[in-house]
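Let me begin by presenting the structure, written as structure tokens, before commenting on it.
Missing here is one protein chain; the remaining ones are kept as they sit in the complex.
Chains here go by letter, A and B, matching the order in which they are written, and residues are numbered from 1 within each.
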Amino acid sequence: MKLLRTIAVRALLGLAVGGLGFLLVLPVVSLLIRTSPGELLTRLGRPEIQQALLLSLETSLLATALVLLLGLPAAYLMASRQFPGKRIVEVLFDLPMVIPPTVAGLILLLTFGRAGLLGKSLGLWGVSLPFTTAAVVVAQAFMAAPFFLGPVRAGFTTVEHRYREVAATLGAGEFYSFVRVMLPLSLPSVLAGTAMACARALGEFGATITFAGNLPGVTQTMPLAVYVEMQHDLGAAITLSVLLIMLSFGLLLALRYGQSRVP
Amino acid sequence: MKRSRSVATLLSALSVLGVSSSRSAAQGPTTLTVFAAASLTEPFSRLGRSFEAAHPGTTVRFNFTGSQQLVLQIQEGAEADVFASADERWMQTAKDSGLVEGEPVLFARNELVVIVPVANPAGIKRLQDLSHSGVKLVIAAEAVPVGHYTREMLAKLSSQPGFGSKYGQQVLANVASYEENVKGVVAKVQLGEADAGVVYRSDATGSVASQLTTLEIPEASNVIASYPIAVVRGADSPELAKAFVELVESATGQESLKKAGFIPVQPATQPSQ
Partner (left out) sequence: MLQAQLAIRYGAFALDLELEVPPGETLVLVGESGSGKSTVLRLLAGLTRPTSGRIVLEGNAWFDSARKINLLPQEREIGWLPQDYALLPHLDVFENVAFGLRARRTPKQEILERCQRALEQFGVADLAARRVIGLSGGQQQRVALARAMVLKPRLLLLDEPLAALDVQTRARVRGDLVAMLASLPCTTIFVTHNPLEAVVFGQRIAVLDGGRIVQSGTPDRLLRQPRSSYVAAFTGVNLFQGRSSMPQPGGLSRIETDQGPVLVSGTEVGATPFVAVSPREITLYAAAPTAGSAQNVFRGPVIEMVPEPPFGERVRVVLGTRPPLVAEVTQAAVDRLGLAVGTQVYASFKATAVSTYS
């Protein structure tokens, strides 16, 4: 009886792992076998593909930098302060992760669009976001932010109070303490958050196409280019997809490596 | 006792998977799937309801998006019974790929118009204004029928007196975004994000009309879009599919299309080869 149970459990586990592997790995494999390295290299020479690649790299790096700049203090405040309505703020910051990207794009339009809440004031300053590369960065940052805030906030809360307290008694101001104690002690979480945000920004599609539009060289990032190319040049779409997968894979691999090196 | 209960649960869970995969082998209500160009959204939705009333037990399901996408989806195996395209180019592609049953039938025509938001932020009064620098124009991508027609129309205008040969180029330089279907263009203009867009006349009618202002394109330079419809090969319900096509061609269907801003054709007209 016990033996039967063990076998059944093992079989179910194997089925589950196999099923998951099937679901996750097979699509990537099927993508890779549709093209050869030679084809990839030739297509890489095409200007549309290079345009999309460069634009994607540029915008996702800028978006990640924006998320870091705004997200570090935000995560710190949420980890160290109590204030009324904190729970609601936390949920709001997590929202882009759960709403459909096109909905997010619509929200961005209604806020930053010409007739939008903030858009009107921005317009007075001569700033108009939709259809610009800046809009792509904003859309990517918006969608990627929760992927940064989650791990980093958790990382900050696990840095024990006593270290921050001792630092204060030694004369460290809050900023000094943040840079010299908090950050070093939560580095793995910050690295993880940054990599996740970058990967999400790279893959961003729905909010981008709705808010920023679709114009080669300006707003047509790799995911958008895949969508467009798919309709008349499947080969180009496949090339771009492979590139995207390679970039994301490389990013996550670098993250794992970086995390194992941090003491 | 406990063990047999969990086994029973497991078995019933597995059987659900088996049952749902064969749901398309109809039992009870029949579903008719119609793939139609985005511009046909309003008239076809209405016709769909009439069809359901006339054929009790049938549900009509629509997929409205750019014709280029519809063909791609059918090519990759999507289940469709009827395909209605906004141009003959994509219907031809479908035909060449062996995706249609019988001969496609022309059922409607359409014309292009230029739309601007009611507030008209860029102050566009005449077609020539579209070439002024700084205008934010949104049109459909080349692969989308209306996008292709737009370029044709601009080329035609460029050879007209009062426009200049550079007109088409200048206008295209003002494009801020290439949308993947005509409704995307409408949305951007409606929201006030774009200064102007080029769509079908039918798209400027109905509920959105109050938020848009239409600029006419002279007939000599306008492009007439031809809409063919066909039954998809391998359709689940070919008779129902044929019945739907007939409804579209009938007086009721043509009336519906006319109300929506399309140019009706006489019933039983063959498409030009």
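Here is the rule we use: a residue touches a chain if its C-beta (ideal position, glycine included) is under 8 Å from a C-beta of that chain, and two chains touch if they have at least 3 such contacts.
From a predicted model like this one, the values you see are computed outputs, not experimental measurements.
The shown chains contacted by the absent chain are A, with contact judged over the whole complex.
Contact with the chain that does not appear here is found for just one residue of A:Val17, A:Leu117, A:Val166 or A:Met246, A:Val166. The omitted chain makes contact with just one of the residues A:Ala135, A:Val181, A:Leu240 or A:Leu255: A:Val181. Even with one chain removed from view, chain A keeps its contact list with that chain: residues 162-163, 165-173, 176, 180-181, 184-185, 263.
Keep this in mind: only the chains that are shown with their structure count from here on.
On the side of chain A, the complex with chain B involves touching residues 109, 113-115, 130-131, 209, 212-215, 219, 227-228, 230-232.
Considering their complex, residues 66, 68-69, 72, 121, 136, 138, 141, 143, 175-180, 188, 191-193 of chain B touch chain A.
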